[in-house]
Every structure is written in C-alpha cells, then in structure tokens.
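Everything on this sheet refers to the single structure shown next.
Apart from one protein chain that is not included, each protein chain of the complex appears where it belongs.
Naming follows writing order (A and B), and every chain is counted from residue 1.
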Amino acid sequence: MKISKETISNHGLKESEYKKIILLIGREPNLLELGIFSAMWNEHCSYKSSKKYLKNLPTKNKNVIQGPGENAGVIDVGDEDAIVFKIESHNHPSFIEPYQGAATGVGGIVRDVFTMGARPIATLNSIHFGSHKHSKTKNLLSGVVSGIGGYGNCLGIPTIGGEVKFNSSYNENILVNAMAVGLVKKNKIFYSKAQGINQPVIYVGSKTGKDGIHGASMASAEFDENAEDKKPTVQVGDPFTEKLLLEACLELMKDDSIISIQDMGAAGLTSSSVEMASKGNLGIEIDLDKIPCREKQMSPYEMMLSESQERMLLILKLGKEKKAKAIFDKWGLDFSIIGKTTDTKNLVLNFNKNQVANLPLSSLSKDAPIYDRKWKKNLVSSKVNTPKELRSLKILESLKKILMSPNNCEKSWVWDQYDQTVMGDTIRKPGGDAGVVRIHGKNKGIAVTVDSSTHYCLANPIIGGKQVVCEAWRNLISVGAKPMAVTNCLNFGNPEKDKIMGQFVETIDGISQACSYLDFPVVSGNVSFYNETNNKSISPTPTIGGVGLIKDLENLVSQNFKETNNCIMVIGKTTGHLYQSELFREILNFKEGQPPSINLFNEKNNGLGVFNLASKKLLNSIHDISSGGLILALSEMCISGKIGAKIKIPTTNIGKIEYLFGEDQSRYLIEIKDKNIKEVSKILDKSSIYYEIIGKTQKKYLDLENEFKIDIDELAKINSDWFKNYFRN
Amino acid sequence: MKISAIVTLKKDVLDPQGKVVNQTLKNMGYKNILNIRQGKYFEIEIHESDKEKCKKIAKEICEKLLSNVIIEDYTINIK
Partner (left out) sequence: MKSSVIVFPGSNCDRDVAVALKKYQINNQMVWHNEVKLPKSDLVVLPGGFSYGDYLRTGCIASKTRIIDDVIAHAKRGGLILGICNGFQILIETGLLPGTLLRNKKLKFISKNVHLKVTNTNNNFCSNYKKKNIIQLPIAHNEGNYFASNKIIKSLEDTESIAFKYCGEKGEISEIFNPNGSSNNIAGILNSEKNILGMMPHPERVIDPLLSGTDGSILFESLFKS
C-alpha cells in the first residue's frame, strides 16, 4: 500500500523525516512501520528538539547512582538505601479530559518508579490553570484534583506536597506535572537494559485496548470499519490494576528473576520494546498473536501504538517464567510470553505467521533526528519605570490582598482530597516548605518539594531557570534537609518558533548554572513542548522537583512559629526588588521589568549557613522568603504557628514597601531563642552571612511598628477563604 | 413527561469496574457470564407534554452534563 503525503503528515512526520527513514532502512516503510517511526520520532519519545541542550545539564555527583536515561533517577542516601524519583507532564490529555488525564499522569509516573524496584513512598504534583476568571478553569481544576486523588489514593501512596498556580498564560493549555518518589535497596535496583540473547520477553498487566491511538490511524486504508470504530479514545486509568501490578512486580523483584523491566508508557509496546532492546544493543522479536487484547481482532498497528495503561514489559532469566507467572496469576494480572531477545539488532514483529515489520533498532533510537533548532535570545527589557501608584499603597491592605489571592492562599481545599498519611511515615504534610516522609523503620527522612517558575521565566529565562532551582534548594534547607538532587519537567510552547526555543535554551542555561554551583544535579525529568493553542504559547514553565536528606529526624525543622518571646531574624540582605513581585503583579497589575537577580555565591553561602544552624539545633523555625516577600513569609509563619510577631523594620535606605514586599532571593526568616542569638550571630559572622534582627514572636497579633496591628486569626481566615468562595459561586 | 437516560462508556473505553464485577461473578460460580459493562441510569421528569421537545431537552442535558461526551454515550427513552 503506497503511503501518501497525507498519511505521512497525519503521522506527525515531516517530509524530510520520511526521506531519512527511507535512507536508514533502505526502502519505504509499510504502514505499521510508519506508525512505529511516528511514535519513536515524536518529540515526547525522541527529545529531538531538546536533546542537544539537555546534554548541558549537570547530572552527576558522588551521590548519583543513576542519572537521566532510565525510567527514573536514583540517588544514594546512605545505609544501603537509595531514592528513586522523577517528575513528568501529562498536559495535553488533562486539558481534554481532566480527571483521566491527571489520573493517568499519576499512574505513569508511579510506574516509572516501581519499575526500578522501588516501593513508591510519596507523590507530589504541580498543576497550573488559566486565570480563575476563565470559563474553563473551575471544571479543569476540579477534574484534575479529583483525578489525582482518585488514582493516587487508590494506590495507597501519600501525597506530601505540591503547588497550584493560576495564570492567564495557561488559559488554553493547563499543566499537570506529577512526581513520584520511591525507596529501594542500593543492590536491588532494576534497569531497563535488555541483556542476553534468546531471553523470554514477557508482557504483564492489563489487556491491550485501543486507548490513545491517534488520529493518524484514521488516514490509513488498512482499516475499513465504520467511522465510530476509528475514533481515537482517551486513556482511562485503572488504579486498582496498577496497585496489583505494583505488588506483583515488587514480589517478583524479591529475587533475581528479572533481567530488565520497563513500563509501557507513551507509545506503549513500541517504545518499551525498542528502548529495552536498543539499550542492550540487542534485537527483539515479538509475536503479536500473543498480546493479550481487550478488543477482538485488533490489528498489529493498534497493538503496537495502543497506550492502554498499567502494562509492563519484562525480560526474564530463562527458566523463571513459571514462577513469575504464578505471582502474576495470584494478583489476577495477564502474563504472556510474547517474544525473545535476539542478536539481529532489529525490531521484528510477527502476526498470523507473517513478518509484519522489520526495522533496525538504531533507526528508531540513536539515529532518530536530533535538531539544532534556531533560537533567539530573550530581549531583556530596557529600564522600566516604577508604577506611580506604588507610593500610595497601604501595607496592610496589600498584604491582605496577596494573602487572599488564588496563588497565595492556603490550599487545603486541594490537598485534603489527597490521602497524606497512608503508609504511616508522613512527617510533614502539604502546606509547608517541603513534604517529609520517614524512611520506613529508620530515623532518617526524605524531604521533597516541587516548585515552578512562570512570570520570572517569561521576563528572563536565564534568571528564571536559576531562581527555580534555588527556590527548591531553599525549601529543602527550610525543613532541615540537605539538598541532594533534582528532577525537572520543562513545559514550553512550540520549539519550531525561535523565540520559544530561545526560552528553552536560556532556561536550561539558568538551571545548569544553579545546579552546578549548588551541587544539586539533575537525575531525571521530561520535556513537554507544544503547549500552545492558536499561536498563543504558555509562559516558559520549568518545574523542579527537589529531594533532600534528613540524616537524623531530630534535626527536622518547620516554618510555624513555636513560642512567644523568641527572636526573629532575616538571613540575607534585602534590597527591595519589586519588579515581577506579587505586589506589582497582583495589586498593581504591573507586569514589566526584570525578576530579582540571583547571586549564586550568596545563595549557597546563606543556605549552608542556615543548614548548619539547623543541624546544631539552634533554630526553632525556618521559612524561606520567596513570592510575596518578607511580609508574606512572616505572615505564613504566624498563621501556621498561631503565634504573632512584633516587628520593627531595621534602619534601611529603601522604602518600607520595598523592604517588606521585595522578592530578593537567597533569604530566610528564622526564629531563635534569645539564649541562642549570640552563638547564631557568631556562626553567621564567621561565614560572612548578612543577617538582621527584625523583632520578636508574641501572642495573638502581627504588629508592624507604626503601621498596623492585626489578629492572627483574622489573617488566617483571609488566607483560607478563597477556594471555599470560588466553588460556592 | 418522564424520560429515562442510560449513560454507558463508549465501546473501546476501558471499564475497570465492569471487569472486576465480571471476575467476581465468575468466582461466585457464574461461569457463563461473558462480559459486563457498568453504566448509569437517570430518570428525568420534565415539565413539558410535547414528546419531541422533551427528547430535545433530554438530549441537551445528557450532552451538557449527564454524560462525559469524550468517553461516554447515552440513549434516551420516553417512559
């Protein structure tokens, strides 16, 4: 059957790419093979637009066991324990069907973690919606949160952190980034690289249906059913089956039956079989008659491109098949020997006793196109004036407005829909700087945070990239954790546009600089391009998932004020940078100007100083200063601790508003007992860390000298009403 | 007038509930049940006596709310 130009384009391939295919395989592909190329060469699987720049990210240090290139990243946390983690996007499906899109996003990322032998111990998510005034936002928000809860709760994995953001740039392209963290023994990590020839290739999990097969299939003449049958179907998640799959895999992983294992995610059987075999430099032969199917008479095309969820591909040691099957039978899951590894270095597919595809694996993986896309440097705006309304702003009024805004309000409406304490090891729930889970049975903890950058990155991608890494780093230190490594989800528009590609290149540059300087390597992640509709792109949005280690849980700290009559100190110098701040954007609707700059030396020095103080148990509470500035961080410490503060702004040559609302980076607020002030000062002086005392904790009121005095309960109420009101109307 | 609406998953969409119910029935001894798919049933009472108008309203509410048109189909019957 001749492949038409239309078919090629419906498969998302350019003419030049099609020509390259012919060159690589020495002939024209058949339709099935074209489908396979379209899956493996699409942006999501091949990283063709991003690979060149992702190479620049720092990915190694002495704690990294596995960097990018596997199902997830792995770091050593001592005592023979390792942490496996990754963040991934599921943006486009969530906009179409928010519940199932978000649910299957959670399913996919959890599989990436347990496929490496790790029992998942925590999940987090970063979700971004359009303006709260936009007509679609309410339903999308409601659907996504339900979907995340519906899937994650059923799996019995606690959700310990996350963020919810609203920004009109996501009006037609929401973002759902899901992160999972798992615990494994260092010597029991499983990889996806196939090894050995003639080893059995096994399919386990749910049956294969027509889920997610794209419109490309409609163009082909191979199918002659009526139109109804050809409609692409949305992927529906089945968390119950995933739970069974998780338990069955972990049970089989107790011994050494598995040589390699990979979950079937995007592009299902195609990507998993190709990746496993190519990594092992082997070939793979599959008998499609052996694929367990949910629908009758599925074609090879449908079987290879189906994105049915909750399926894994295993390569077992010869002779272990019976034992493995018994385990999967016990858990009620399909188990089928579908093929074997070969030495041909080809992907060979058989169906009905015919060979229906035969492709060199290199053409699908290492020879896939890598593009050096044209890109344009972001234009740094020339000097911008200060909005004239600034001087007439009232401090308390502005604080209240920020506290009650959707981006800064308390979000228990969201996280109360997620089980936070299942597995019995959650030490810090969502709402603080970072979530913390105990390593089961030990006195050690893992801290996890997820942070993203929207408007800072849009204004200056390099600074935005640096800043978001620094914020994750600070959030981990604020709970007393040593920052260890990072996973990143890079959400951008169309990389074929030089402005967008420029945002991507520069954001990566910023991330690289910060990760290198802070010794905070990137061990996993994903890139989501094409987040745009009708030529309107999202703001460049890098999301960073940071993981830290608390060696001794005695050193755990939190942000809530603990006692009255303690000293409140600011670590780091305040210069009052207001451009791109919540004050300017939220109150004055002023969106111009550069984000606050990052001084990596100060960032590291200040952070290590605070960490040092925490490990000496000299601090009662810590909170990093970020969006909303010092006054917002202070209010949050008061609200969460139900303890007020009496504050006097130190003598300074910047205005009060600048001091309180400026979003200068590398700063923390700490609470110290009076008796420790001397020692804390001595330690900070020794490291040349700038600090100043701004007041003391007290009962009931937040009192800013000569400005206002407000009951903490009132602040708490203002901060917690937004979601209730939003869904009431 | 009373109208009933039955909302079911589209043919190719996975039905995790139906799958488990089917397996449970097999375990309970009902070996000859081939397949079960779970759906929803709505009874709608409309203040309107014209049959065609009722059907139109029922169709509209099915599409706008009662069914998730991305993954579900619906059928309407006048009672």
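Keep this in mind: a contact is a pair of C-beta atoms (placed from the backbone, for glycine too) under 8 Å apart; a residue touches a chain by one contact, two chains touch by 3 or more.
Worth saying up front: this structure is predicted, and the values here are computed from it rather than measured.
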Q) Of the residues listed, A:C45, A:I87 or A:C154, which one is in contact with the missing chain? A) A:C154
(Q) Looking at the full complex, which residue from A:Q100, A:T208 or A:T426 touches the chain that isn't shown here? (A) A:T426
(Q) Even though one chain is hidden, which residues of chain B still touch it in the full complex? (A) 16-17, 20-21, 24, 27-28, 38
Q: For chain A, enumerate the residues touching the unshown chain of the complex.
A: 146, 149-150, 153-156, 238-241, 243-244, 331-332, 412, 415-427, 438, 553
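Just so it is clear, only the chains that are shown with their structure count from here on.
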Q) Which chain A residues qualify as touching chain B in the complex? A) 96-97, 100, 206, 209-211, 228-229, 231, 233-234, 236, 238, 240-241, 294-295, 308-309, 332
Q.
Taking the touch rule as given, give the residues of chain B at its contact with chain A in the complex, in rising order.
A. 10-14, 16, 19-20, 23, 68, 70-71
